[in-house]
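Questions regarding the structure given below will be posed in turn.
Missing here is one protein chain; the remaining ones are kept as they sit in the complex.
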Amino acid sequence: MSNYLQSLPSIAPEIAMTVLLCAVLVVDLLLKGRDSRKVGYLTLGGLGVVAWLLLGQWGELGSAGAAKRVFGMIDIDRFSTFFKLFTVGSLAAVVLFVLLDRRERRHGIGEYYLLLLGAGLGIFFMVSTSNLLLLMLGLELLSLASYSLAGFHKGDKRSAEAAMKYVVFGGLSAGVMLYGISLLYGITGTIDLTEMASGPHSLAAQFSSGPVPVAVAIVLVLAGFAYKVSVVPFHFWTPDVYEGAPTPVTSFLAVASKAAGFAALLRFVGKLFLVDGADGAVQQYGARIGALLAILSALTMTLGNLAALRQSSMKRMLAYSSIAHAGYVLMGMATMESSGWNAAMFYLAAYYLMNLGAFGFVLYFESVTGSDDIASLKGLGAKALWVTVPMVVFLVSLTGLPPTVGFTGKYMLFVAGVDNGLLWLSLVMALNSVVSLFYYFRIVKALFLAEPAERSMPGQSALAGSIFVLAVLTVLFGLYIAPLQAWCDASVESLRLGAG
Amino acid sequence: MNVPHAHLLALAAVLFGLGCLGFLLRRNAIIVLASIELMLNAANLAFLTGSRMHSSAAQPSLEGPIFALFVILIAAAEAAVGLALVIALYRLKRTAELDSSSELRG
Partner (left out) sequence: MYFDYFTVLVFASVGLAFVFANLLIASVLRPQRTQDEGLETYECGEVTIGEAWIQFDIRYYTVALVYVVFAVEIAFLFPWAIVLKEAYAGTGAGAGAGIGIFALIEGVIFLAVLALGLAYVWAKGDLDWVLTYSAQPYQPAGRESSNLPLVQELEKEQERLAEERKKAAAAAASSEAAA
């Protein structure tokens, strides 16, 4: 009894999130679906509380050895807190987007916030566990909420179709991943990653006796993750779902959901292969996984960038660009060394900032032009400088040019690749960045290099303000990288040492 | 009677393969969702087999059965959300064929 109670404060953010979710549901019922904005404000306030709890936890985890495992399955370490903080931040941004979306209804959309919080809760559990059962449950909670969110505009054919595609392919990936996990359990007799790496039937012992079943099981599980973070060849759902889903939902899927998938993937591979003092068999196997990730990374970034070149819809283009960015992050992972993983974490943090901003921009102009076509932006650049100049910043950052956070992230990835014998992959990434310049620049061209349009721009100062703040952060973290880098270092370190 | 583990795992693999085939070959959304259920049940069978492989009379390996229980939950939840979305799409299109979904291309 007492040790359960003592463990409860460690999961205070999760508890707060659950209580908030129930509160949102009840308040929405009490309001009888009228004036859902109030529910949105409640959600924002609650997320503030969760963020405060998380910051407190981050501070507590500062001393060495503070990382711990509670209830035998939840790892409280800086790695999970890092992702939880960014998740809360992006959730708050998405809630703001919903509140500020001029084309969204004002009534009867309380479920929007409910589902977003549910997805956030799923992320919380999936980034902070090395128990495959809890990981799977968190992943499913995130997925189920995402399916419903993608189809939130029931009357819109494109939204319903996006949700249908998402649920069908999501179900497939869940099935594949679960089958892989069941094989892993059959091989090792445990569903805990730490025990899997070191227990009596550890993977290390199995590599030498029967490498094929181990390889099949791990590839199946990796396929499930690859779907979630849309890595080639499991990327085909991404453009359709991103285009059809409501724009705030798209920004959630592209940012929080994808980064959470990466967090779980990092922990999965890290706990199994990136352990200090691993023996030869594990290291050899880890190197093979690294080679597989390197090939996937090269394919992903190339295909994503080439496909993005010929898109006319901004959401679709950003979808392919997000596939390419998954490839960049994967490159950091493929090094299978701390330096590369630091770079991957840093790039994910950068990805949060610049992609949220870019989708905020799409939302802003969708409500003005009624379309997300790049062509519809023609000549609007000078009309709303508070939004278009930040967008240029995001695009510069997405391309990976200084002085932005995207440049720093890419530079770190490049160096990590060169240092760890992946020079070819670093060069592929550099070439890809040049390719990406072409399609990102098309937006700038449409905005500023066309005849100024006659259209009048309605003011959306709150949305413009949040986009501007994101742009400031993008530049700030690009110039002053020390704190963000320290956070990434601390997170990867806690992953390596592990808890329990 | 004592069925060898290899047979159970083979049955699980066959079920999984049938699920994959059904997913790839059938175009009706309901059948596709049912194929996914088949794959999840293959995973369940493998979990229970794994539990049998690692259990001894003194120390049963309970993680497998527990996981199987939660997989049932996952299957039910996915079926519920999937069917709800099929209904939503059916209301708009009057068909549950996946090939008719062609609004999103590019």
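Odds and ends about this structure:
Residue numbering begins at 1 within each chain, and the chains themselves are lettered A and B in the order written.
Keep in mind that, in the parts below, a residue touches a chain if its C-beta (ideal position, glycine included) is under 8 Å from a C-beta of that chain, and two chains touch if they have at least 3 such contacts.
Here the structure is a predicted model, which is why all the values come from computation and not from measurement.
In the full complex, the chain left out of view touches A, B. Note that of A:25, A:450 or A:472, the residue touching the chain absent from this view is A:25. In the complete complex, the residue from A:14, A:161, A:240 or A:373 that touches the missing chain is A:373. Mapped onto subunit A, the interface with the missing chain covers residues 1-5, 22, 25-26, 29, 33, 102-108, 153-159, 366-367, 369-371, 373, 376, 455. For subunit B, the residues in touch with the chain missing from this view are 1-4, 69, 72-73, 76-77, 79-80, 83-84, 87, 90-91.
What we mean here is this: only the chains that are shown with their structure count from here on.
Partner subunit B is touched in their complex by these residues of subunit A: 132-133, 136-137, 140, 144, 147-148, 151, 154-155, 157-158, 160-165, 167-168, 170-172, 174-176, 178-179, 181-183, 185-187, 189-191, 201, 239-240, 243-244, 311-313, 316. Chain contact summary for the complex, subunit B toward subunit A: residues 9, 12, 16, 19, 23, 29, 32-33, 36, 39-40, 42-44, 46-47, 49-51, 53-54, 61, 63-64, 66-67, 70-71, 74, 77-78, 81-82, 84-86, 88-89, 91-93, 98, 101, 103-104, 106.
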